[in-house]
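For this depiction, one protein chain was excluded, whereas all remaining protein chains were kept in their positions.
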Amino acid sequence: MRKIKIVKNYLKHAEGSCMFSMGETKVLCVASVEEKVPPYVEQKGDTHGWVTAEYAMLPRSCNQRSSRKRLSEGGRAQEISRLIGRALRASVDLSKLGKRTITIDCDVIRADGGTRTASINGGFIALALALKNLKEKKLLKSIPIRDFVGAVSVGIYDNGKKILDLSAKEDNNADLDMNIVMTASGKFIEVQGTAEGEPFSRKEMDELLDMAYKGIKRITSAQEKSLGALK
Amino acid sequence: MRKIKIVKNYLKHAEGSCMFSMGETKVLCVASVEEKVPPYVEQKGDTHGWVTAEYAMLPRSCNQRSSRKRLSEGGRAQEISRLIGRALRASVDLSKLGKRTITIDCDVIRADGGTRTASINGGFIALALALKNLKEKKLLKSIPIRDFVGAVSVGIYDNGKKILDLSAKEDNNADLDMNIVMTASGKFIEVQGTAEGEPFSRKEMDELLDMAYKGIKRITSAQEKSLGALK
Amino acid sequence: MRKIKIVKNYLKHAEGSCMFSMGETKVLCVASVEEKVPPYVEQKGDTHGWVTAEYAMLPRSCNQRSSRKRLSEGGRAQEISRLIGRALRASVDLSKLGKRTITIDCDVIRADGGTRTASINGGFIALALALKNLKEKKLLKSIPIRDFVGAVSVGIYDNGKKILDLSAKEDNNADLDMNIVMTASGKFIEVQGTAEGEPFSRKEMDELLDMAYKGIKRITSAQEKSLGALK
Amino acid sequence: MRKIKIVKNYLKHAEGSCMFSMGETKVLCVASVEEKVPPYVEQKGDTHGWVTAEYAMLPRSCNQRSSRKRLSEGGRAQEISRLIGRALRASVDLSKLGKRTITIDCDVIRADGGTRTASINGGFIALALALKNLKEKKLLKSIPIRDFVGAVSVGIYDNGKKILDLSAKEDNNADLDMNIVMTASGKFIEVQGTAEGEPFSRKEMDELLDMAYKGIKRITSAQEKSLGALK
Amino acid sequence: MRKIKIVKNYLKHAEGSCMFSMGETKVLCVASVEEKVPPYVEQKGDTHGWVTAEYAMLPRSCNQRSSRKRLSEGGRAQEISRLIGRALRASVDLSKLGKRTITIDCDVIRADGGTRTASINGGFIALALALKNLKEKKLLKSIPIRDFVGAVSVGIYDNGKKILDLSAKEDNNADLDMNIVMTASGKFIEVQGTAEGEPFSRKEMDELLDMAYKGIKRITSAQEKSLGALK
Partner (left out) sequence: MRKIKIVKNYLKHAEGSCMFSMGETKVLCVASVEEKVPPYVEQKGDTHGWVTAEYAMLPRSCNQRSSRKRLSEGGRAQEISRLIGRALRASVDLSKLGKRTITIDCDVIRADGGTRTASINGGFIALALALKNLKEKKLLKSIPIRDFVGAVSVGIYDNGKKILDLSAKEDNNADLDMNIVMTASGKFIEVQGTAEGEPFSRKEMDELLDMAYKGIKRITSAQEKSLGALK
């Protein structure tokens, strides 16, 4: 697994933020708090909040420049935004968040594979910092986080070699690419695996899931070290 | 699992088509053949082809009417289109398809849960019919299908009850919703599982995967009965 | 004139629906009822309602596949939507409809000429079924339909040959294409005629209008047979 | 019928132009010549050309200002653009135009009813001027105009009163609004009639068509007086 | 400087309007009054109003026709709209305008350089006429105009030749193009200068500003002659 680097509070004016790096991949994750909720959350009751995410890539984050138009079209960005949103919502007890929405912007500064998992890992930190911030301001009695949440990619590459945390080069040549989101305690939040070439067997999947959990433990440890206790 | 119904060649003028129903869910799947390929396929060599898919819902396919604009925005339709495309590509040996693109349009006539899996199941039939058609016209020497491909949803519902093939009502209340695409021989093409509420354990996932394979076997049997041998 | 086929209540969950075929042309017409009206209808008084329509073609409804983008651009679809809406509004006493909007979605499954007239013919059935439905639920005291309404195309083809109900092939080669919407009792709701090549004389127009009325009588008879009395 | 006013060559740099007024309605019609044709005209042969039109309204052309966005949305402008294009194409022998496209821009400066018919009437003059211009430059041997073409609206208003050339106020209150495009010799190019309220009888239509022809004769006379002979 | 021509009240139904020409450049400027203000003006108090502008070019205003799509894309039109809006707002005491918005539409009929300065010059007249109109209707006690406002372009052309009021041909070949907006009393509202080729010196700028003021004095004199006293 590539080296994790976390720069907390990268943007001091935001409620929570971090620059999260995983090897050469670098994502700026920023949490913004707004004291209102969308209509479908409104009706769940007065203490319910919402967490949502937006993912985008800077034009020259990849080796070749892409146009801003092309990067925002075709639905890839929205698909990843929804994945990040779901993962981060699962880490929080929304019923104790209060009538507020926390938006996590994940802007990819440098893309070398694993940008969606890095966004979840860094997004969790930005979210936790925003929640700590709300608690310090006495707007929350306790931090409504259920467990640390991490994400990692695993894959099969080069005729059967199993790898953890794929770089862009590995990802482009992988036969199977799987993204796993789990809690520190080992429960699944999201599993997404796609055979790019050959279909894969149950046995292969089992090995990959074991591998993923080891990686996620290292990520949640790094988060914990950076954030301290969340109470 | 709900009742499968297949009406082959629903649109006689198209290269391949079927109306695929799974309970109340009903999707019109139509294959169109074009004798050209996108640039990134072009460079793979003269015998390489491409398979792609487009998914859309009719405005009144759900219980409440949605506007056409709303149905095409937000990236959900493209995300599902990409999933269907990946699943169907994995069923074919693209290197033997010849320099042609087959587009599978999946238009949801009635939505009662499982529209993406029904689209894959019906889309496979439309694709196979189009390939048979090409063989009959002597444009292909053999039908380049690797294996039958089926898709099904599984989920956890109502505090731990595991279910196969969720209806819209079950899906809306599920704690976990998982879409599985597999070959008739039991290999995975795609696994997508999302905890809507509580994260899920490895043991739960294992049970759901077993359940899914049973459902997929029934689907690929129905496809085989409808299509006959694919040689 | 080509053969008419009507499958009533094609989508059981909708307030009114039918699959309407005219030869090879096939349109799914679905009525959706909403208990509100647009602002410009609001001000006409409490018992006033509205009827509107949306027309669209599926990508492979024609012999060649068209992209979804192309099919929705250029204003052709909106122009036809407005025509269908006007025709259906003229069949109803809007002042007795109550504060509700009925939207008729006309999705062309198979296009072989005359899709706009088939949409009006099938749309009238979906609308009438929705109104019957409202009466059965005691939301309307009587069915506010003034008269049956039918539509047909007439044209001049092949140096002066006059034809009723043009197929796609005939339409593409016609010198004159005219769409007529009339009531069962012989009054005009809409007349649209365009000389594609040579301008046409008053005498030719008179003959075509006579021909159109004969066709429309057969259509309104088929509607009446399918719907029964509308009281 | 309201007073016709024609200011020829309003924009001296354009190939043909006029400011056409009909009462308070005022449309700037400008013809632009381009030495190329769309692909579907290309294949008709080397001497074939094309005529197309674009219709738009300035934001404050009506009594109330409309936003530019609203004026260009909803398909009304494209529908009218297509009508003008069809009408003007029918006035020309396209097979003698040469491989060129003439675009007629009709921009409504002041709208008081009848903007689409004024656009056809003024557009014909701009087109004829552009063709004269091409002949003077020896790019055409003769002016390929078949006949003068005029357009007018007729309607039924105020419980049965028949009127020629409706103003905005009359149009808004009309029971029937019909737009007729005819040649100077009395042949029809386009007939579009819509019952806004009560359907109309065959007898009423006959009277309106007679009335329209009288109006169109006056318009084509004014065109002829302004343009001189077209040879 | 090219010849100024002002046709006041070009559109009689609008609150204020003029056709403003500067040589071959011709802009229709129309003021529309609406009795409401945007939210950010609302909060400034009950007597505060707003002035805004929209700039657009007709497709054949230039020597070559441009498509309507191309003319509205790329931000050039919005940039000029904002410039015109700022310039005209600076001419008015917004705190005495009352809770209303005046929108100035500047539609370029013929473009031969200096369309943005002509829009400001003609827009000022349309605005002043609308304000006079409001005073005549007793909706304003006095006309809240601070001073006459004019705009002109100056440039350096052909290796150092300084020119006032550039035509399109001069503008395309200029080394420096500067737009200046000033009051009749010689104060600056806007200065925008861009070196297209060689950077320019402080001395050159000083000479150009002197030249510009002479031109603006002639423009504000023409405005004053056309409008009469503004009290």
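Letters A, B, C, D and E mark the chains in the order given here, with residues in each chain numbered from 1 onward.
Definition applied: a contact is a pair of C-beta atoms (placed from the backbone, for glycine too) under 8 Å apart; a residue touches a chain by one contact, two chains touch by 3 or more.
All figures in this text were calculated on a predicted structure; none of them were measured in a lab.
*Asks:* With the missing chain put back, one of A:Asn9, A:Ser32 or A:Ser226 would touch it. Which one?
*Replies:* Looking across A:Asn9, A:Ser32 or A:Ser226, the contact with the absent chain belongs to A:Ser32.
*Asks:* Of E:Gln43, E:Gln64, E:Asn159 or E:Ser201, which residue touches the hidden chain?
*Replies:* Once the missing chain is taken into account, the touching residue is E:Ser201.
*Asks:* Tell me which stretches of chain E touch the chain missing from the display.
*Replies:* Output for chain E: 74-79, 81-82, 86, 90, 147, 178, 182-183, 186-202, 205, 209.
*Asks:* In the complete complex, which positions of chain A touch the hidden chain?
*Replies:* Contact residues on chain A toward the absent chain are 11, 13-14, 17, 24, 28, 30, 32, 34, 54, 56, 58-60, 63, 65, 68, 72, 103, 105, 107, 109-110.
Going forward, only the chains that are shown with their structure count from here on.
*Asks:* Hey, how far is the Cα centre of chain A from the one of chain E, in Å?
*Replies:* 51
*Asks:* Could you please state the distance in Å, as a whole number, between where the Cα atoms of chain B are centred and where those of chain E are centred?
*Replies:* Computed value for the inter-centroid distance: 59 Å.
*Asks:* Which residues belonging to chain D are in contact with no fewer than two other chains?
*Replies:* Residue numbers touching two or more other chains: none in chain D.
*Asks:* Taking the touch definition from the header, please name the shape of the chain graph: line, ring, star, complete or other.
*Replies:* Its topology is that of a line.
*Asks:* What chain pairs are in touch here?
*Replies:* Contact pairs between chains: A-B, B-C, C-D, D-E.
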